[in-house]
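The other protein chains are all here in position, but one chain of the complex has been omitted.
Here is chain A:
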């Protein structure tokens, strides 16, 4: 099963983080990532650039409003993520708790949905049926 570790920080944590020498940050995170890769559990992971480069599309009105970052009222900033392929929820939590983050930062651990999460009458299944029918027709035309 796959889990996403979502890195969240507040403004103060980001500020405090900026005080730590960049080399040190890179080294600690590098070691952590290396341990994930060596264990074969890291499926993907990316950091995100500063929130001031970000944009928010807000669906509370129609058409949605688009706001440039930084976002005045936002209490939490989404800074990056990992996708881990692990055998249990506990394993994902265990890996998350080894991440070298400092106070003010949080890691949210969320399972990535799988096929078995969808009910049989879901549109995915219907879409597949249509797709198979298309493929069969295409084969018959050959």
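Keep in mind that, in the parts below, contacts are C-beta pairs under 8 Å (C-beta built on N, C-alpha and C of every residue); 3 or more make two chains touch, one makes a residue touch a chain; residues count from 1.
Operating definition for what follows: contacts and distances are computed from a predicted model.
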item	value
Absent chain [UniProt protein name; select from "Sugar ABC transporter permease", "RNA polymerase sigma factor", "Thiosulfate oxidation carrier complex protein SoxZ" or "KipI antagonist"]	"RNA polymerase sigma factor"
Residue, one of A:15, A:53, A:68 or A:94, that touches the chain absent here	A:94
Among A:14, A:29, A:51 or A:83, residue touching the chain not depicted	A:83
Hidden partner chain, residues of chain A it touches	37-41, 43-44, 83, 85-88, 90-91, 93-95, 114-116, 118-120, 124-125, 127-128, 131-132, 135, 138-139
